[in-house]
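Have a look at this one.
Apart from one protein chain that is not included, each protein chain of the complex appears where it belongs.
Our next item is chain A:
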Amino acid sequence: MIGLIGKLGGVNLLPVAVMLVGLVLIGAPSSWVTLTVAGLAMGMMVFLMASGLSLVFGLMDVLNFGHSAFVSFGAFVAASVLAGLSGWLSAPSVLLNVAALALALIAALAFGLAAGLFFERVIIKPVYKDHLRQILITMGALIVSEQIILALWGGTPITVHRPAFLEGAWIIGDVSIEIYRGFAFALGLIVFAALYVMLNRTRLGLLIRAGVENREMVEALGFRIDRLFVGVFMLGSALAALGGAMWAGYQTLITPALGGEMMIVVFIVVIIGGLGSIEGTLLGALMVGLISNYVGFLAPKLALASNMILMMAILMWRPSGLRPAVK
């Protein structure tokens, strides 16, 4: 039995198992489908936010408590771009709609890259290998970034304009699927596939994985691993900003507290998945997304506690997460 499960994919089947349990508990297939799609979409957005954190930790042994600042900044930058282009959004032409959305996402990504470069060079570089000071410094950076967001955008919630072609829902029988959720899921899947190919099929990915496993050896072979680190950090920050931008469109009403709220979920996801692995992060994100949607439907009061319970259970079973990177 265990051998069979192992052959079919082992821990990779957990999200499927969660879906099946959800189906049994919820009963009605139509609401189950809606919740599952919502959960998968949320999972993919959380994956975007969490993947960078996990990669950076795996490669550099740096845990960035300020990671959520990138999420918030991404959300606010994208919201501002969309607000600035609201003329394009309401235009009947789908092309202009897509262009506005693409510009907003690109702005978030570009901001993430630039902020990541700054963050790595200025904030984190001086405190490599010192976990205590890392936690403190990145926490300080988080405080400062939150204050900057408050100063720039104010404390009142901001409405996010969605492009018209992502509004509404597909209706199949008695099941309705919000188009935005489908879009978020697809985007997440594309990013995961790209990351997976990059890490497993390219020379760059080979170096990154080698760096995760044995930094000194890669350096001894003559590769500038510190440059690789900066690149990965920038990529991670950009993905977080992209996740934030997507989340802003999903929520449609954002506040500066957004980053902090998502941070807890992101942490839970990377702990569940095992720090340092993309596949683990995806697994964790999907499970957290599904379970919070199911529990939110079945017992709304338990929604956040459910993530915590899930994390505790998984840590007792596998103390270093579902699929930790080889260390």
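Please note the rule applied: contacts are C-beta pairs under 8 Å (C-beta built on N, C-alpha and C of every residue); 3 or more make two chains touch, one makes a residue touch a chain; residues count from 1.
To be clear about the criterion, contacts and distances are computed from a predicted model.
Selecting from "Sulfite dehydrogenase (Cytochrome) subunit SorB", "Branched-chain amino acid ABC transporter permease", "Small RNA 2'-O-methyltransferase" or "NAD(P)/FAD-dependent oxidoreductase", the unshown chain of this assembly corresponds to "Branched-chain amino acid ABC transporter permease" (UniProt protein name).
In the complete assembly, the contact with the undisplayed chain comes from A:Val144, out of A:Val16, A:Leu95, A:Val144 or A:Met217. For the chain missing from the display, the contacting residue among A:Leu63, A:Ala83, A:Leu103 or A:Ile225 is A:Leu63, taking the whole complex into account. Looking at chain A, the residues touching the absent chain are 57, 63, 65, 123, 126-127, 131-133, 135-137, 139-141, 143-144, 146-148, 150-151, 260, 263-264, 267-268, 270-271, 301, 304-305, 307-308, 311-312, 315-316, 319-320.
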